[in-house]
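Missing here: one protein chain of the complex. Every other protein chain is in place.
Just so it is clear, A and B label the chains in written order, and each chain counts residues from 1 on its own.
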Amino acid sequence: MRAGTARSGESMLAQLVLSGISQGCLYALVALAMTVVYRATTVVNFGHGDLLMAGAFAVYVLVIFAKVPFIPAALLAIGLLFATGVGIQHWLIRPILRGPHLSLAMMAIAVGYFLRGVARVFWGREVLPFPKIYPDKSFFLGSVVLNSSDLVITGSAIALFFLLWLLFAVTPVGKTAQAVFQSQRGAALVGINVGAFHGAMWGLGAAMAAVGGILIAPVTLLYPDMSASTLIRGFAAMTLGGFGSFPGAVIGGLLLGVMEMLVGGYVGSRFIDITAYLVIILVLLVRPVGLFGRQVVVRV
Amino acid sequence: MTNSIRRSALVILAVTGLAATAQAADTTGITDTTIEIGIPGPMTGPNSSFGAAVYGVQSIYRYFNDQGGVNGRKFDVIIGDTACNEAKGVAVAKKLISQDKVFLINGGVCSGVALAMKPVIEEAGVPWVVSTAANQHISSPVVPTIFHAIQTSFDMGVSMAKFAISKPEVKRIAIIEHTNEWSKGYRDPAVEYLKGKGLEPVAEVTLERGQTDATAQVLKLKDVKPDFILVILYEPELAVFLRDAHKYALGVPMVGSLGADFQSTQNRLGGPDAMKGFYMGFLYKALIDSPRMKKWHDIVAKYLPQGEKLTDYSFYGAGSAIAVVDVLKSLGRDVSRERFVEAMNKLHDFDTEILAGTLSFSPTNHLGAQDLYTIGYDDAGKLSVYSAWGKKAE
Partner (left out) sequence: MSDKRWLSEPRIFYVVPVLALAIPILVNDYIQYIVNLILVYVLVGVGFNIVIGNLGQLAFANAAFFGIGAYTTGLLMYHFQVPFPLALVAGGLVGAGAGALVSLPALRGVRGFYLAIITLALGELMRWVYVHAESVTLGSMGLHVPLPFIGGIALKNDYGKFYVFLFVVVALVVSTSNLLRSRFGRAFMSIRDNELAAASVGIHTARYIVLAFAWSGFVVGVGGGLYAALVRQVSPEAFNLLELIVHFAIVTIGGLASLGGSILGAVILTAAPEFIRDLPGFEELLLATLMLVILLFLPRGFVSILARFIPAIRDRYYRE
């Protein structure tokens, strides 16, 4: 691709859509992780963004200070975050699960803020480069350019979606989830350890956050506020796709990514930020269930 | 008492009274052995990485303390954490002035916060030598007690435009920027300068803070076929833009502003190759780790607090402190705020040994530093400091 080659409208559209899908995979990942937690415990984790950041920092610490090679470090970080998720659910969420939604939301926010504080204590004064594991190369698909990060993000996301699908559709986990979701008492009566299940789902959500953080860190770089904007994109994806719906989270994320790119390319780059906000506001006002969701509004 | 004695007493009283009110010099913050210096800056919060500049300024004062201080007085430095927040910034200014009663303020990093502090500091008549904040409206129009001892975004904007057109045959200039006042602070003087040379930007593209993809912007710029691009972005977005510019082979020389650190950006992108063709405004005389800067580099490094790392931001204010100390030295033992301001107004071509060019103030001009260089990789792959395209600074 030579500099200065005129781009046709078609190839610009194709470029924007493909880049949008790559961005959208990230949003889908975030939305999916929050959906897992939401489906299992009906709690929306407002501190999810900071779990992404924690996962990325965990990898950084392992690679730079403990000199662990990247892939084992990533796996270790994912495991660490899984444990963190279980811990958060057990010590902080479970005691107040019967309380008002407000307390749960505040708890999630407080946990996230705590993680942010920890990150600031250690790295508040610097912005760190994330250890590089794949080379920065560009690939051409006709007149469309893809970066190695596009491929890694999209590929990882697809692999993760597939694994999740396997987990829920094929293994007993899916049946357990169904049972718990329909009736916690019933599930307990049948011998399902509801508490452990909830913990595992929070762990899974946190582990997915770690994956998201690892994917996003090379792009945003490592600093305590790195995932600030990703959280609300995740909400927008969940809203668009429909709260509580797994396919909704994925499709919502992809759609949001593409929409943002198109808005940026055709309307103006200053409007990219508000795409997510407008999606949330419009969907919740006009069609609260989104594309695939269940009942959202309360009729009084 | 007789009438004549009473009259004499009255005369004596009157004269003493007159003398007392005549020139009550303001020596707040000065004792026989100390001079209190206040340094406001973002030590906590999302922008705490800029707090490094505050420690750099403090290092200078600590160094001079070790050298015996100034005319028998040592510096007592009080750092105020603004967290880059206006409400906190005003609190810090008031604390330094009313509670800590500092002699002068030598700091100010976040421009928005500096603007919020300005009325408070101006009202109190405390001399303020701005060390780091780049917005020229802090000290212009002239406020008698406020001095800007660092290059402003106005100077930087002009410098960027100058550099771009110093390359031969450059006519089509495009700009990529944030949609915020900070960017405008660079963009407006740059565009004004270009207009003065009969040129207008062929395109202006925006990239929002927090965006992690610049595809649309790069494609738009490619369409426009510029000869040079002015890049007015903060570091994270700069890295994103440069990455995508390489991805789509934009292939146009670019010059960036001072919202980023060259080395740090290079680290993000993975190495010097990613920075080819990209130049950046540069405040200092020479590269920080070059022999020419060694003296102050080592001094700043030595006097940093325990646990703080030396970054490029550490020097972003040190020059102003060197000037302040020099001016205080020139006053001898008779130090007062009025005399300090008077002496600052007489500062001419003062070489801080850190900042590019020299510092000069006058009663009608408090923008003391206006020269800037540009850094980038030369054809041999060596990082160099330029005074114009193809011309290295000596």
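Please note the rule applied: a contact is a pair of C-beta atoms (placed from the backbone, for glycine too) under 8 Å apart; a residue touches a chain by one contact, two chains touch by 3 or more.
Since this is a predicted model, take the numbers as computed values, not measurements.
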Any idea which of A:Val61, A:Leu92 or A:Val173 touches the chain not displayed? A:Leu92
One chain is left out of this view; which of A:Leu32, A:Leu51, A:Ala74 or A:Ala119 touches it in the full complex? A:Ala119
Those residues of chain B that touch the unshown chain are 43-46, 48, 51, 79-81, 83-88, 90-91, 94-95, 97-99, 111-112, 115-116, 119, 135, 179-182, 184-185
List every residue of chain A that touches the chain not included in the displayed model. 43-44, 46, 92, 95-96, 99-103, 105-107, 109-111, 113-114, 116-122, 124-125, 224, 228, 232, 235-236, 239, 243, 270, 273-274, 276-278, 280-281, 284-285, 288, 296-300
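The criterion applied here is as follows: only the chains that are shown with their structure count from here on.
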Quick check: how many Å separate the C-alpha centres of chain A and chain B? 39
Chain A residues within the chain B interface of the complex: 1-7, 12, 15-16, 19, 23, 120, 124-127, 129, 132, 136, 138, 145, 147, 216, 219-221, 223-225, 228-229, 261, 264-265, 268-270, 272-273
Of all residues in chain B, those that touch chain A in their complex: 44, 46, 48-49, 51-52, 179, 205-208, 210-213, 215-217, 219-220, 222-223, 225, 235-236, 239-240, 243-244, 246-252, 264, 267-270, 274, 308-309, 311
